[in-house]
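The next block holds one structure in the form of structure tokens; read it before the comments.
Only a single protein chain was left out; the remaining protein chains are all shown in position.
By written order: A and B. Residues from 1 in each chain.
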Amino acid sequence: MSIGVLPARTAARHARARGGALRGAVPTGILLLGAIYCLFPVSWVLIAATKTPGELFSTATLDIGSGLWSNIADLLAYRDGVFLLWLLNTFLYAGVGAALSAAVSATAGYALAKYRFPGRNLAFNLLIGGILVPAVVLAVPQYLLLSRAGLADTYWSVLLPQILSPYGIYLARIYTTAAVPNSLLEAARIDGAGHWRIFSRVALPLMVPGLVTIFLFQFVAIWNNFLLPFIMLGDDRAFPLTVGLYTLLAAGANQPSLFNLILTGAMLSIIPLVALFLTMQRYWRTDLSSGAVKS
Amino acid sequence: MTKRKGARVNRAGAAPYLFLAPAMVLFTLFLALPIGYTIYLSLRRVQVSGLGLGRGSRREVFAGLDNYAAAVADAELWAGWLRVLGYGAMVLAVMLGLALLFALMLDTAHVRLARFTRIAIFLPYAVPGVAATLLWGFLYLPSLSPFQGVLEAFGGEANLLGAGTVVYSMANVAVWGGVGFNMLVLYTTLRAVPREYYEAARIDGASELQIALRVKIPILIPAIILTTVFSIIATIQVFTEPTALRPITNTISSTWSPLMKVYRDAFVIGDVYAAAATSIVIAAIALVLSFGFLRVVKNHAFGEG
Partner (left out) sequence: MRTRRFSAVAATLLTAVLAAGCGGSGSDAPESAPSSAPAAEGPVKLTYWTWVPNMDKIVAVWNNANPDIQVTVSKQAGGDDASAKFLTAAKAGNPPDLVQAEYQHLPSFVAADAVADLSQLVGDAKGEFSEGLWNLVTLGTDAVYGIPQDSGPMMLYYRADLFKKYGIEVPKTWDEYAEAARTVRKKDPKVYLGTFSSKDPGSFAGLAQQAGAQWWSISGESWKVAVNDAATLKVADYWGGLVKEGVIDDMPYFTPEWNKALNDGTLLTWPSAVWGPGVLDANAPKGKGKWAIAPLPQWNAGENVSGFWGGSSTAVAAGSKHKEQAAKFATWLNTDPEALALLVKEGAIYPASTKGQGVLTEAPAYFSGQPDFWQKANEIAGTARGFTFGPNVNVTYNAFKDAFDKAVQNKSSFADAVTAMQDATIADMRKSGFQLAQ
């Protein structure tokens, strides 16, 4: 690079910076519109959770109510604090389940992306084909199977079926293909590293943003899953939030639904997910393999 | 070169299979076996003797392909398919279009508030389904909806849950709930691309828009294709939106979508055999549609050499 080029580049950079603010307005504007569209119904949940039972059906939909703290108190007092138990259960199912799911997806995605072997396409098609069968169809056979194994109505019965995530494997595969250059793997192999070493030391660090996405998705999917734990669990102290809140909604033909508790519970259950998302955000910030590609 | 490649393949040996093993074991246990059991159930039916009460009055007998014949001949199932295909096309186009748009916007060089909008667009995915009926009830029902004033200004007795509009209302629920997920999938793929890729184009003076169209979208094609396939399958399996809205309106039947029919048969009516056959039929159609689509776009699907 000669000295003569520099000023031109600097000038170009300055030009970009000046025009940048304006050019940033369009994408920011579009995103803000999207954000408003998405947040509006969520804000209704927040507003509704502030209303006492009396206010819920007698005030305008968007008026803020006065009963947020009493709702929260009632919810936490319901059945001696079973809501907190539900919350803990859900963390357990979602946290452990998503972690295991990310791990399984990582190894499977890596194998499918970076190795050529007989049965590769069959395996991928089978795994992805798992999406074709909806949970509604799988729930009862899975329940019968786990009953035979004596695992029904236990924490395992909710964890095990949710570890395998076809989305996760697909994501892992395309992310690994995009983010892990073959040259790096080749270099490590030449250095004499074994398969597991190559995977864990070279590929895995590069796969992290994709794995974070998989973890997040599976966490939310398990967090919000209703049908599987509904069928699997009889003991209501092992319920996750979805099933627990449902027992408040479908309170039986002769009993009133506890709407305010349901809405407060729904609101409270969004908070951990938001916190999780905020923590995971930093993994999307950096681009990682720029240095490696150049060499 | 050739020697090294060959050596690589030989040395792979059992490694890929071991890496795949946990996924395949879980697949066998929790997908293959239940599917096998479902196929088995689809070939059976119940035979009652006498009043059908009390011990021994019900037997499971082999039914051959009767359940399949009944499923295929059921006009309601095909009506459901038509509804779902129209609804699905609409949802797919809007949801994926918005997801792509938002993902590209987030990846722009000068965008502001990226973190806030990213989480805001993802948030609907986090709202628990149990609140859905209440949520959309309050936003759609005429006597409660904050939009009612606007709607009536545009003309007459607008009802967001009326016979002509309920499909769009449901589609809105689906788009609202799914755009964040799809946006993040596409965005993650974009983040995997090193920033230097775009430097060359920028030096040549390309605008952000041109970079998006000429460079980023082609990179995204594999992800877009597979997201489309997954979304096709998801909309074929549409269940949660109509089920959530059904208690508050008269315009959605219990068999509005094929999967609702499966649910009704399995859980409400108690005829697991018919449900099993119908779900195999649905899965077969979904398989044909999605793999047909994949075959068409085969060469672009995985972006590998």
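As a working rule, a residue touches a chain if its C-beta (ideal position, glycine included) is under 8 Å from a C-beta of that chain, and two chains touch if they have at least 3 such contacts.
Nothing here was measured: the structure is a model prediction, and the numbers come from that model.
Chemist: Which of B:Arg58, B:Arg195 or B:Arg214 touches the chain that is not shown?
Modeler: Considering the complete complex, B:Arg58 is the one touching the chain left out.
Chemist: Among B:Gly64, B:Gly97 or B:Pro247, which residue is in touch with the absent chain?
Modeler: If we include the chain that is not displayed, B:Pro247 is the one touching it.
Chemist: In the full complex, which bits of chain A touch the chain not displayed? Write them out.
Modeler: Listed in rising order, the touching residues are 53-54, 56-58, 79, 117-119, 122, 140, 143-145, 147-148, 152-153, 230-231, 234-237, 243, 246-247, 249-259.
Chemist: Would you write out the residues of chain B that touch the absent chain, in ascending order?
Modeler: Residues of chain B in contact with the hidden chain: 17, 28, 32-33, 36-37, 40, 45-58, 60, 134, 137-138, 141-144, 163, 247-248, 250-255, 264, 266-271.
Note that only the chains that are shown with their structure count from here on.
Chemist: Enumerate the contact residues on chain A facing chain B in the complex.
Modeler: So the residues of chain A touching chain B come out as 12, 20-21, 23-24, 27-28, 30-32, 34-39, 41-42, 44-45, 48, 60-62, 103-105, 107-108, 110-113, 115-117, 120, 123, 125-127, 129-134, 136-138, 140-142, 144-145, 160-161, 163-164, 167, 169-171, 173-175, 177-179, 186, 189, 195, 199, 209-210, 213, 216-217, 220, 223-224, 226, 241-242, 245-246, 249, 259, 262-263, 266, 269-270, 273-274, 277-278, 281, 284, 287, 289-290, 293-294.
Chemist: Please name which positions on chain B make contact with chain A in the complex.
Modeler: The contact residues of chain B facing chain A are 4, 8-9, 11-12, 15-17, 19-20, 22-24, 26-27, 29-31, 33-35, 37-38, 41, 98, 101-102, 104-106, 108-131, 133-136, 138-139, 144-146, 176, 179-181, 184-185, 187-189, 191-196, 203, 208, 219, 222-223, 226, 230, 233-234, 237, 239, 259, 262-263, 266, 272, 275-276, 279, 282-283, 286-287, 290-291, 302-304.
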